[in-house]
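I have a structure I would like to understand better, so I am pasting it below and will then ask my questions one at a time.
Of the protein chains in this complex, all but one are displayed in their positions.
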Amino acid sequence: MIDADDAVHWWGLVLAPALLAAYAYAAAAGSAARTARASGAPAAAALAAPAREAAGLLLRRRRTVPGADTLLWRVGIASVPVAAVMAVLVVPVGGRAIADLSIGVVWFNAMEVLLWGGMWLAGWGANSVWGLVGGYRYLIQGLSHELPHMFALTTAAVGAGSLRVGDIAAAQQDVWFVLVMPAAFVVYLVSALAMSFWPPFDQPVGRDLSGGAAAEPSGPDRLVLLAGRHAMLAAAAAMAVPLFLGGGAGPLLPGWAWSLLKAAAVLALLVWAGGRVPAVRMDRFAEVGWVVLLPLVLLQALAVSVFVVAGWM
Amino acid sequence: MAEWTVFVVCAVAAVAAGAAVFRVDSMARATFALLASFVFTAVPVLLLDLAYLGVLIVLMMTMEMVVMAVFMIMFMMNPAGLMPMTMVHNTKGALAISIAVFCVLAAGALLVPWPRESAPPPADPTLQLGEAIMGDDMLVMMVAGLVLFATMVSGVVLATGRGRYDRYGDDLRGRPDDPIRGGVGR
Partner (left out) sequence: MLEAFLLLAAALLAVGLYGALSQQSVVMVMMGLELMLNAVMVAAAAVWFHTSPHSADGQLLVLAAMLAMAVEMAMGFAVTIAIFRARDVDVTDSAGDLRG
C-alpha cells in the first residue's frame, strides 16, 4: 500500500506535533498581544497570557450539563487537535514530510473536513443551546468556504500536475504559485481563517452566543478545543507554504528554515488580518462564498489549466 | 499478516457500526455511527491500493454525514433519544429478507470461482483512474457532471419554500423581500 515515495518518517511523529504546538502557541500569544495593545496594556506581558490561561484550564474542574452526550462531546472536542495533527502529516518541511502521500492534497482536505463533524459534535454533545447554535454556524461557514477551498487546492495540484504535496512544492522551482494563481492563494487564506473559526469568522464561538461551541466545555476539555483551533490555523498556514510559496526554496538558509520562516510569516499574516477585519456574519458570507469566491477561484483554475495545457507552466 | 489483522478489525467494526445505526436512540449517534462505518470501510479500500478513493470516501462521507445530522435533528421527533421511541415497521419481515439476502450473497462470494488476475495492480491507481475519466471513459465524468448539476437545480426547486414571486412580488420588480439579506448587497 505504501510505496517508496510514501515512506513514513517516524521521527517526525514527535517533531511535527511539537512544532505545530509551538506555532499554535505563537498564534495565541500573537493575538493576546494584539488584544492587549488595543486595550492599552503592555503587549510583552501578554505573550505569556495563553500559558497562564492553559495552566488555569488544566487545574479547573470539568462541569457538565444534565443530558449531555458525553461520548459524542469528547469525541468532537478531541477531533479538533487530532485533525490538525493529521493534516500536518503531509506538509513537507524543507522537502521532507512525515508521510508525503501520493494523494497528500486530498488527505489534507479530508482531515480538515473532519472538523465539521468535530465542531458540530462539540456543540451538540454539550446539550446546550449556545453550543448547538455554534455548531450549526460552523457548518454554514463550512458549506460556504469548502468548495472555493477545494478548488484552490485543486488549482495548485493542477499547476504542479500532482496531488503529492512534495511535487507541488518542487514544481515551483521557477516561479512561486502565488504569482501564477493569486486568486487561489487569497481564497485559500480566507478559508484557512474560516476553517479554524478565527476572527473575522469566529461566529461559531462568538460572544453573542456567550462562547458558542466553546461555551460549555470547561477545564481540560476547553483547553483541548481552543488549542486544537489554534493548531488548525497553524496547520493551514504551514500548508500554504508548499502549495503557493515555493516550499523550502530560498537563498542562503537551508530548506527547513525557509519552510518554517514562511509558515511563521503566513501565520502572522493570518493572525494580524484576523484582528484588522470586521467580523463576518456567516449568513452573509454564504452568499459571498458561492457568488464571489467560487466563480473567482473557478476562473483561476481555468486560467491555470490553460497555462498547463499551453505548456507555459 | 498485519494487513489481514487491520482488515478483520475494520471489517468487524464497520458492520458493528452499521448495525448500531439502527439500534441507538439518539439521532446524532446514529448519524455518526454511520460515519464510523464509512471510515472503517475506507480502510479496507486503502488496503486495496486505492489511496485516492479511500481518502475520498472519508472526505465525502464526513461532509455528507454532518449535513445528514442536521436533517436528522430537524425531522425526527426525538432527536437526542432522551425519550426512547421506536419508528419501525415490519421488523421481522425485514430481518428475514436481509438474512436471506446475506446468505445468497455470501454463498455467491464463497462459491463462485472468481477469475484471478496474476498481473500486479498499476503503480499508480489514481493516475489510472484519472486517465480513464479524462480519456476513454470521459462520458462517465460528463454524465456525472450533468447529473450533479441537475440534482442541485431540482433539489433547490423542490426544497425551497419561497419562489421568486414570493421574493420580488407579482410583477417581479423591485427589491427582494428577504428576511435576511445576502452578503453581496442584493
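Labels A and B are assigned to the chains in the order they are written; within every chain, residues are numbered from 1.
Please note the rule applied: contacts are C-beta pairs under 8 Å (C-beta built on N, C-alpha and C of every residue); 3 or more make two chains touch, one makes a residue touch a chain.
Everything quoted here is computed from the prediction, not taken from an experiment.
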item	value
Contact list for the unshown chain, restricted to visible chains	B
Chain not shown, touching residues in subunit B	4, 7-8, 11, 14-15, 18-19, 21-22, 30-31, 34, 37-38, 41, 44-45, 48-50, 53, 56-57, 60, 64, 67-68, 71-72, 75-76, 87-91, 93-95, 97-99, 101-102, 105-106, 108-110, 114-117, 119-122, 125, 128-129, 131-133, 137, 140, 144, 147-148, 151-152, 154-159, 161
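The rule is simple: only the chains that are shown with their structure count from here on.
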item	value
Separation of subunit A from subunit B, taking each centre as the mean of its C-alpha atoms, in whole Å	25
Touching residues (chain side subunit B, partner subunit A) in the complex	3, 26, 28-29, 32, 35, 46-47, 49, 51-52, 55-56, 58-59, 62-63, 65-67, 69-70, 73, 80, 82, 123-124, 126, 180-184, 186
Residues of subunit A that touch subunit B when the two form their complex	1, 3, 67, 69, 71-72, 75, 101-103, 106-107, 109-110, 113-114, 116-117, 120-121, 124-125, 127, 136, 139, 142-143, 146, 163, 281, 283-288, 291-292
